[in-house]
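Below is one structure, written out as structure tokens; the observations come after it.
With one protein chain held back, the other chains of the complex are shown just where they sit.
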Amino acid sequence: MVQNTVTAEKRLKKLVEAGQEANRFNWAKEWKAQGKKVIGLVDTYIPEEIIYAAGALPWHIFGTWRQNVPLASVYRPPNTCRYCAHVLESFMSGQLDFLDGAVGSDWDDDRRVLWFQWTHLKMMSFRYQLHVPLKDSDLARIQFTANVTRLKKGLEKFCGVEITDQSLADAIGVYNKMRSLLTRVYEMRKRDVPPLTGAETLGLTTAAMVMPKDEYIKELEALLPYLETRKPVITSPHPRLLVSADRLDNPAYIALIEDAGALVAMDDMDTGSRYFWNEVPVNGDPIEALSRRYLSKLACPRMTFWDRQVSQVKEWVKEWKIDGIVNFTMSYSYPRFFGMPYFRDQMETAGIPFLTIQREYYLGSVGQLRTRVEAFAETLAEDF
Amino acid sequence: MNFLEAEVAKYERRVKRIKENPDPTKLKANLLLYEMWLSHRKKMLKQFNEGVPFAYLSGGSVYNTLFRAMGFHTIHLPTTADRVGSGAAKYFDIARQRGYPDNTCDRIQVYLGLTMSGELPRPSFVFYYGGECLPLTYGGRWVAEEFKVPSYFLDYPEEDSGYEGFQHVLKQYRELISYCESEVPGVKFDEAKLGEYQRKTDMNHHLHQEIYELKKRVPCPISGKDALRMPSMELCDEPQFGEYYKLFRDEMREKAEKGIGALPEEKARVMWVVSAPFYADPFSFLESRGVAVPIYDAGVGGGERREYVPPDDEKKYGRRLSPLEYLASQTAEGAEGRTPGSKSERILKNCRELHLDGVIYFMLSGCMPEIGCGRIVAENLERELGIPTLLIDGYCLDSAKYNQTDFESKLDAFVSVLLARKGVPA
Partner (left out) sequence: MPSSVCYLPERGYRLSPMIVAGVDVGVKNVKVVLFDDSQLKSQLILPVGMEPVTGMVEKALADLSRQANLAPGDIQRVLATGYGAFLLPYPRISDSICLARGAYFVRSSCGTAMDIGAQRSMAASCTGGVCTKFSANGKCAVGSGMFLEAVANVLRLKLEDMANLPSQGDNKIQVSSMCVVFAESEIISLVHEGAPVADIVRGAVNALAAQIYPLLVQVGMARDVLLCGGVARSRVLVAALQELIGFEAVVAEQPEFVPAYGAALIATERREWS
């Protein structure tokens, strides 16, 4: 049993650390060594299954976690989206030279500019910008389906393959499998003592974003029985917090909160729950099914239906027995900033303690963050 | 005094001053412009006092025509914010106290504060779209939430989506009209009226093109401040709307024919891009150093009124488009104009055609679509035309953050470089 535990812990550690800057490129480089293509993504609204069906590896781009971005600063002033600045730094420093192409989306001013910078700097041979609507009305869904169809054609041309309905259906099957496995992991987080800390969980979800899905599924499936019985060292099982953030890919942020005296039992993050929640329907036209799922999945603050995001969070607060919410806004990333007063007011009306902290993309201002979270956790702990 | 009362007072003062003591160095057309604004604001104030419902438009001044054709009165929020002038501070405070990001575009902060101040007519509908920038989109979303009124978000089509994109926009317009008619009492779409507005603005596009041609003349007959002075589409109902452009063009033409420039000695000419500190006068500063500013490009929101292209419906669609279809086709084509690449091309084209010596690119804080492109535009201009670009940080409405010495010293340094490159003594 001890031997199995040791092996399982090693496998888990490998998964949880997959997204670290020292490791995240490994799988993509191995993929390339097999003569296959790697397509980078800067948005979780891009239907990855199409890239998978084209035989390429869909690989989410995390920016460099180094604090200084001197190369990117030539093109990106300091008062612009920090995620995009760190991504550009990663590109310009050569970290991402292995990418054959990237698919961006134009919903966001900074991503539109990032795409323009890729073009100007002649990066990658394949650059595609998908238009993702900010609403999911019937008309928007029809249009998004047309946009996704165009993306499919673009990928077919670049990868030199035909993406058939069958290959899409197979890809959807694989991704839905990943989604169901992660859903099971998240269900376990409802326990008083979950099998994973919040930091470990973020490590697990971000691993899915940089690993080939088949390999990821194999690893996670093998680990699930172990996770059912795992007892991690959780110093403070209370208060239980939900972290709401965008482009938060560094588990050290979550670890910081947990070290400050709390447990991150649930999240509302595009690198966490929002990445895998909602499966793709398996009946009907696969492109339409993908478009429907991606546009109407769990709401991100960028979408114009703020009320849905808030309702979802309120439900999770009940189901995961959450004591308070930490809302991370990121410097110069506007959707969350604009939505914050609404989010805050709704949480206050619902009687859910709510703390907003502005963060950098990289792990910075650690002392300040720790102090604020400690104070928040202490006020919540007084109720116990 | 609320915002509308302050506006009426402001334009009354200006009209009176010009009538009593006209400045021969300034454009005669200015009087007409101020009279239009005065008339428009007086109507708005009357409507405000009578409780008439309005539509708030967060971006896209062309939508004034669509909403007026439905019977709404309109307030175009960003350009309304631009007119706040030195009174901006209190609106910043209102927005920031409410928790809005204080590092987003000034115009949005001010318009949020303005809407929450109670000094504007209450909206019965809010329109916002994805055609310009995120702050405009989310600002509109917020205002709709704040006032708990029906709202509509227009999704812009994907670039190069052709007929499909056009259809997507058209269907949304029909959906929007149907929604407005069902939600807001008294609203009914009159397509013929939309057609009338379009004819007026198309005619103005002709005049814009003529004005643009006149800017090529050396010395430039237009001053920097006047280059900024194109009336908002909010004034499209004013009878003199078309007359203004004619007068403006005639005055410019007269000066051009007589060889009269906006400054005594034009040593260089530049384009001003994105926005400007509206509480200061950098154009006069440049002009005092012999640098003309014939053209102002507001960036992603719309260049120096893109060249007028006559509608060629028959060729493109096989038939003449209805006014609503025409609006949809303009919107769909405008989707390309909003991309950084097309903006860079436009700036290059203007610099080439107007024989410009440099560009002053105002890095408006909080304006991501613009400040992210500045460096690339600068590199493209250097490479293609061999002309320099000054990237200069600033705020368009937040005068509390303005350091005149620092700002002007950078402009001064740029002028020195500009003139040195041209071989002209400073």
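Order of writing sets the labels: A and B. Residues in every chain begin at 1.
Here is the rule we go by: contacts are C-beta pairs under 8 Å (C-beta built on N, C-alpha and C of every residue); 3 or more make two chains touch, one makes a residue touch a chain.
Bear in mind that the values here come from a model prediction, so they are computed numbers and not experimental data.
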Residue, one of A:28, A:69, A:196 or A:355, that touches the chain absent here: A:69
Hidden partner interface residues of chain A, rising order: 66-70, 73-74, 77-78, 331, 360, 362, 364-368
Residues of chain B in contact with the chain not shown: 363, 375, 378, 386, 388, 391, 393, 401, 405-406, 409-410, 412-417, 419-426
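Keep in mind that, in the parts below, only the chains that are shown with their structure count from here on.
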Rounded Å distance between chain A and chain B, as computed from the means of their C-alpha atoms: 38
Contact footprint of chain A on chain B as seen in their complex: 98-101, 103-104, 130, 133-135, 137-139, 141-142, 145, 153, 155-159, 161, 164-165, 168, 171-172, 175, 339-341, 344, 363, 365-366, 368-369, 371-376, 379-380, 393
Chain A residues touching chain B - in the complex, by the definition given at the top: 74-77, 79-81, 106-110, 112-114, 116-117, 119-120, 129-131, 133-135, 137, 139-140, 142-143, 146-147, 150, 302, 304, 306, 331-332, 334-335, 337-342, 344
